[in-house]
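In this view, the complex is presented without one of its protein chains, the others remaining in place.
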Amino acid sequence: MIDIEGLRVRFGVNEVVHGVSLAVLRGGSFGLVGESGSGKSTILRAYSGLNPEWTGAMRLNGAELGRRRDRAFFRRVQMVFQDPYGSLHPRQTVDRALNEPLIVHGLGDRDARIARALSDVSLPGNVRFRYPHQLSGGQRQRVAIARSLMAEPDVLLLDEPTSALDVSVQAEVLNLLRDLQERRGLTYLLVSHNLAVVAHLCSTIGVMQGGDLVETLSANDLRAGRVRHPHTAELRALTVELEKDEAQPATAG
Amino acid sequence: MLVAISNLRIAFSTPNGWAEAVRGVSLTLGREKLGIVGESGSGKSLTARSLLRLLPGNARVQADRLAFDGIDVLTASEKQMRAIRGKRAGLILQDPKYSLNPVITAGDQVAEAWRAHKGGSKRAARQAAADLLAQVRIRDPARVANAYPHELSGGMGQRVMIAMMLAPDPELLIADEPTSALDATVQAEILRLMEDLVSRRGMGLLLISHDLPLVGHFCDRVAVMYAGRVVEELRAGELAHARHPYTRGLLDCLPRLSHPEARLPVMQRDPAWLRA
Partner (left out) sequence: MIVTRDWLLTEAPASRGQAAWGRRYRLWLQLRRNPLAMAGLLVILALIALSLLAPWLATHDPGVQDLSNRLARPSAAHWLGTDELGRDVYSRLLYGGRITLGMVVAVVVLVAPLGLAVGCVAGYAGGIWDRLLMRVTDVFLAFPRLILALAFVAALRPGVTSAVAAIALTAWPPYARLARAETLGLRGTDFIAAVRLCGAGPGRIVLRHIAPLCLPSLIVRVTLDMSSIILTAAGLGFLGMGAQPPSPEWGAMIATARRFILEQWWVPTAPGLAIFVASLAFNLLGDGLRDVLDPKQGA
């Protein structure tokens, strides 16, 4: 479904992604982990068409993607942003935000579609005419997910979709994303700094460091500790160390 | 006892009357590391800030006792408070980008902080600043001292911030989400650094965070806040034996690398927690 080959992205003179290749099958989910500045979000933005300064090859379902994306591309590929406070227009109601893709793509039957979208992300119907500032962070992120699903895309690009949320809300949103994938056969490309989140949602994981994809491995290998690259091992160790505390009560260092 | 808080209540005036954000919090802190954990809106930051009287103007603070080293913060004069703020108690905030002055070099800011409390010549201050930067384990203190905040990484900026706060030899360090803006590897380093400095200097540390496992790992005690109350207080090592359903929920709803689950348990909030 998603094919990226030898992708390089530069900002001015700095090359921030040095030739990354990855592939995601239809209905699959691929997670990119790495620290800030590792270039993981940049890959997502280049694929979505938000950043046209790239070289290499990117394909959607076998079709080559150019610098400029046409409207048809945006029907098939959508993105969910990290910060639910920043990704919703502050002066537009939920209704207006969900209407936008329908208007742009000329889809009819809008009322029914919006009502269905809200129920798909488990939001009550009465949030429909509220403004973002009247919603909680979790509700906003649900609206953002609903918006990305309005035009019924095949691919969802998820840029740290839960890192701005409280952990209890994070669990709800992760469950929602998993349900949606099962129900609609969506393909996910997820970016996160949280190893546990990525492993929870994705079967294949790519570890980024300094603009390079240093290791690609399955979630099971990551869980079992079958890692090859030291950076992967380091990230894994940090996560496992914190998880260990609660599992076996010992005096903390 | 360095900090004694008893039945602290903080309310904000809104057009519809007073809205209580902190509803009867009691805590004590000696020369130890206490973590306050809670989700956004739980009142954890307000509790810590009320100690330094750093709340917005429309806040109303009431408490049976709110004391820093025996000084009653509620009735202390502004002069007394200035002597506490920054000097006896340092505050470290989430993002060093916003807490450091962008047009002054890191070294000068640390030196200035040192001079403001200790006096002395500029030369001595600069020497002290270099010392402090070395203490926060900056490998190349000379380079960092001459750098402007925007030239520093997030972790480096946070170290500079800590160095500034250490300048007056405070007795208490309040850290409000000090590592949430940092990468996991840097986060661990900064916390280890703070832990080390606090135990070596015999200071008290109040660590405020939303990350329960992290706080449990670095603190001696953890107070879990929910909707303006402390619902459970426990020793860090006993996290696994947490009794309150909210604390349990906070731990259970985390995805785990070591134990895969198809669905994450979702927290069912019990209205009784608000009264408990």
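Order as written gives the chain letters A and B; numbering starts at 1 within each chain.
Basically, contacts are C-beta pairs under 8 Å (C-beta built on N, C-alpha and C of every residue); 3 or more make two chains touch, one makes a residue touch a chain.
Predicted, not measured: the structure shown is a model, and the values here were computed from it.
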Visible chains that the absent chain touches, using the contact criterion stated earlier: A
Touching the absent chain when the full complex is considered, from A:Arg59, A:His105, A:Arg184 or A:His229: A:His105
Contact with the hidden chain (one of A:Val9, A:Val33, A:Leu88 or A:Ala219): A:Leu88
Missing-partner contacts on chain A, residue numbers: 48-50, 71, 73-75, 78-79, 81-83, 86-93, 95-96, 100-101, 104-105, 126-127, 129-131, 133-134, 144, 147, 151
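Definition applied: only the chains that are shown with their structure count from here on.
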Intercentroid distance (Cα basis), chain B paired with chain A, Å: 31
Interfacial residue positions of chain A with respect to chain B in the complex: 35-36, 137, 166-168, 170-172, 174-175, 178, 193-197, 199-200, 219, 222-223, 234-236, 238-253
List of chain B residues in touch with chain A within their complex: 39-40, 154, 183-186, 188, 210-214, 216-219, 236-241, 249-251, 253-258, 260-267
